[in-house]
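All protein chains of the complex are present and in place, except for one that has been dropped.
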Amino acid sequence: MAEAIDEPLHRRLGMTDAELAAVIDELGREPTHLELAMYSVMWSEHCSYKSSRAFLSRFPTEAPWVLVGPGEGAGVVDIGDGLAVAVRIESHNHPSAVEPYQGAATGVGGIIRDIFSMGARPIALMDPLRFGSLDDARTRYLFEGVVSGISGYGNSVGVPTVGGEVVFDDTYRGNPLVNVFCLGILPTERLVLARADGPGNLAVLLGSATGRDGIGGASVLASASFEEGDEAKRPSVQVGDPFEEKRLIEACLELLDAKLAVGVQDLGAAGLSCAASETAAKAGAGMDVDVARVAKREPGMNAVETLTSESQERMLAIIEPANLDAVLALARRWEIRATVVGRVTDTARFRVYDGLFDAVGVPGENPQPPIGDERTALNSDTPPIADVPVESLGDGPLYHRPVARPASQDALQAADPGPQLRDKFPAGADLSGELLALLTTPTIADKTWVSRQYDHQLFLNTVAGPGADAAVLRVKDTTKALAMSTDGKARFCHLEPRTGGRLAVLEAARNVACSGARPIALVNCLNFGNPEHPEVMWQFSEVVEGMSEACEALGIPVIGGNVSFYNASGADDIHPTPVAGVLGLIDELGDRPPAATLRAGDDIVVLGAIRPELGGSEWAAVVHGLDGGMPPEADLDRARTVHELVASLVRERSVTGVHDVSDGGLAVALAEMAMHGEVGIKVELNFDGCTPAEACFAEAASVVVCSVDPKDTAAVCGEAAAAGVPARVVGVAGGDRLIAKGAFDVALTDATRAWRDAIPSLMSGA
Amino acid sequence: MPVFNAHVEVTHLPGIADPAGATVERALPALGYTNVAQVHIGKTINLVVDAPDADSARAQVNEMCERLLANPVIEAYEIVIS
Amino acid sequence: MPVFNAHVEVTHLPGIADPAGATVERALPALGYTNVAQVHIGKTINLVVDAPDADSARAQVNEMCERLLANPVIEAYEIVIS
Partner (left out) sequence: MSARIGVVVFPGTNCELDVEYALNQLGGAAERLWHGDDTTKGVDAIVVPGGFAHGDYLRTGAIARFSPVMHAVGEHARAGGPVVGICNGFQVLCEAHLLPGALQKNAGLKFLCETVALRVETTSTALTNLAKPGDVLRIPINHFEGNYVCDERTLAELRAEERIVVRYTDNPNGSLDDIAGICNAGGNVVGLMPHPERASDPLLGSSDGIVLLTSLIAAATQRATILV
């Protein structure tokens, strides 16, 4: 810590000398402490995307139904019937590494605010999670804490968690990934953008009092390499209050319904300085803020702390002065603190005062100061303590960081696990133990231990929840339903980032197709290592390219995303981990779509081509520790045909069960369906060019398993043929054993026990 | 080995928000208590521990607090051994 | 009017199960604490109250406990005024 003290202020705030020079150049003078603090946060990686912006423009973002694309609080799409859907995904990785419960809880709170700031009612959450190995006590502590935090906040605030992912891999040992996806629904005409239009309008701060929590959290935590127990960089932990947030949701939606607000903006990273300047910048207006008007939780808070605090559960509403009384009355009814902290100007500048508003009679009044503080003296003439061009805070530096393919990449890709495993498991080898081993690996094992801790049913929309390929929510008073899935396999991206990026999109879209939906939007959360490492920037650019190619091929617009850099375990950057969240629309839901299940007596039909692709598979990498090679091929045209075929088979209800092949391969997909349907299988898995082991455990893309009533089998295979998709009847559902001729023979009860007990037994001692 | 009673009181670190305390404080005036402030809600753990002497009992309970009973990142704790 | 600090400790009535305490007690041996027993988890409420004197402060806090801070059906409480 000592040497940090001697550092100049801008460096202690995480700014480079060049960035300071740019500020001085912008202002034509040395910045004040407050100004420097605001720039340091607003120009941080987390707020400014300075390292990633150059690449993100690659994503396709257009479609006729897109109402709001990237750049706003959330992306919004039109789903007809006068309704729109808002979605967003965000990471809260570093806070969760420091304090798992509060880190995850405040992550949930933050993303929910993004959704209702658009005028949408948040109705669903999903939580893609990544942890180290569960053998490690610290990891169990983080896993337990993160899940309790999501449960504790999400359940209480009243937004159901309808799906997610949990992946365990050593690459996340010191740096768990906590991503949260949120979906909201709104009458299209209620859509609002956070703009501070109209000089003379007032900015009302709603919600919690401002404390010292998370000062510099965004810039310091998410924008600098962070090691476990790094006290110097650890900001005070933010504590979430779901009860405050629940009241904020209701109050803000009422405000917008009653047309009492021009716009509402959440306070997130960089707190009030970011929210107030952004709303003004978007409208090309200016904003004056008076710190004396901000209700403070602790005595002795200075202007810097007040403007950059990341205290949770706060919103900024832009209102016309005539509506102030009505707004305050509404806030009182919901027991929400509301103070006028700003006024919109036509100066195009962001100015901060202390005590001006009472003096010059801006409507409203200073809140009670916390015990221990004096009331702020009136002053109408003292100059602002910050005065900067409003848009300059928003347009931070743009970096074109060096990009370099890792020298180790060729060797990594050359280490194909195929030959070794072919020797070890020749045709005829008994794979029963291998299947059981896969079913017990925590990444594949049953996640009920997690999902039962989440309310996944509130609002009576959840037609398919945890356990389904995609969560399906009915849209009340319409024939429609929404399908959503989040996916992203880092090991594939580590081996070949462009293919890995494609595969992340394909898996999420495939899961959505299995519910009979057509994909209408994608949001992504890009979790990467240190962007100052050229290898990381190469991985980043390749993943973005791969995801973009897949989105173009499938016709899915990207309507939002989030980038989290500086994720590392000790000195090692994490594997590149993009998470793709795909939203699908079902026009005519009808009855419940088929689940990932089998029905006794049905034929089992495999759609798509199984290939001997073991690179990056759970079997090769986790069970046998062979984590090199190339990921499965990601043929985009093939994917599109398979998705369309599966979606239409599901819509016609020509199948009684459907499940895609992902982690663990075809054998695990079959086992999952059998366990769900509580029925055995009798199959033969012969695929050209594959040993039985490869047919069982390769994670080939664009393969889907169906349970089909024998009377429909011919028709289903006919449709597949017509679409040019290989279809093979591999066997039937029945009995109480999982039998694949010449491959495995396992009692259903043993498989179920292995799969169901894996995580609970690892956690029972936690 | 002698047994000791340990009484642990866990409170929020200064500056850490206490939503429960704040909510109770907001509720009290409606019940007619307008003269109450600074409500903070914490946790107590009472337990019995075998140890050679009071000091090692305290040392052990202190370790339990660090590892399980309290969350040092956001909580402070006080131990009384008797 | 003078202000008093009130410290309230709320515990389970004897005979009423204490799931949190039981869970902690179950967890401790796994952490190597085999010498701990009778773990009970309670709540503390600290607040500041204006009152003419300590007795009326206690009387008021006692009333708050009866009505709000504790649930007499399952909980006991102790008040310390300072």
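Going in written order, the chains are labelled A, B and C, and every chain counts its residues from 1.
Here, a residue touches a chain if its C-beta (ideal position, glycine included) is under 8 Å from a C-beta of that chain, and two chains touch if they have at least 3 such contacts.
Only a predicted model underlies this, so the values are computations on that prediction, with no experimental measurement involved.
Engineer: Of the chains that are displayed, which are in contact with the missing one across the whole complex?
Structural biologist: A, B, C
Engineer: Of A:Asp17, A:Glu30, A:Glu335 or A:Asp373, which residue touches the hidden chain?
Structural biologist: Of these options, the touching residue for the absent chain is A:Glu335.
Engineer: I'm checking contacts with the chain that's been left out. Which of A:Ser133, A:Gln420, A:Gln453 or A:Thr478 qualifies?
Structural biologist: Among A:Ser133, A:Gln420, A:Gln453 or A:Thr478, only A:Gln453 touches the chain that is not shown.
Engineer: Sort through A:Leu36, A:Val463, A:Ile604 or A:Val683 and give me the one touching the missing partner chain.
Structural biologist: Candidates A:Leu36, A:Val463, A:Ile604 or A:Val683; residue touching the omitted chain: A:Val463.
Engineer: To test your reading of the contact rule: which positions on subunit B touch the chain that is missing from view?
Structural biologist: Touch with the absent chain occurs at residues 19-20, 23-24, 27, 30-31, 41.
Engineer: So which bits of subunit A touch the chain we can't see?
Structural biologist: Contacting residues on subunit A, toward the hidden partner: 148, 151-152, 155-158, 241-244, 246-247, 333-335, 451-460, 462-463, 474, 476, 589, 591-592.
Engineer: Just checking the interface: what residues of subunit C touch the absent partner chain?
Structural biologist: 15-17, 19-20, 22-23, 68-69, 71, 73-74
Please note the rule applied: only the chains that are shown with their structure count from here on.
Engineer: Calculate how many whole Å lie between the centre of subunit A and the centre of subunit C, each centre taken as the average of the chain's C-alpha atoms.
Structural biologist: 40
Engineer: Need the CA-centroid distance for the pair subunit B / subunit C, whole Å please.
Structural biologist: 10
Engineer: How far is the middle of subunit A from the middle of subunit B, if each middle is the mean of its Cα atoms, in Å?
Structural biologist: The answer is 36 Å.
Engineer: In subunit A, what residues contact two or more other chains?
Structural biologist: Within subunit A, no residue contacts more than one other chain.
Engineer: At least two other chains touched by the same residue of subunit B: list those residues.
Structural biologist: Counting only residues that touch two or more other chains, subunit B contributes 37-38.
Engineer: Going by the contact rule at the top, pick out the subunit A residues touching subunit B in the complex.
Structural biologist: Listed in rising order, the residues are 98-99, 101-102, 208, 211-213, 236-241, 243-244, 297-298, 311-312, 335, 371.
Engineer: What residues on subunit B touch subunit C, complex-wise?
Structural biologist: Going through subunit B, the ones touching subunit C are 1, 9, 11, 21, 24-25, 27-28, 31, 33, 35-51, 60, 64, 67-69.
Engineer: For a test of understanding, state which residues of subunit B touch subunit A in their complex under the given definition.
Structural biologist: 12-13, 15-19, 22-23, 26, 37-38, 71, 73-74
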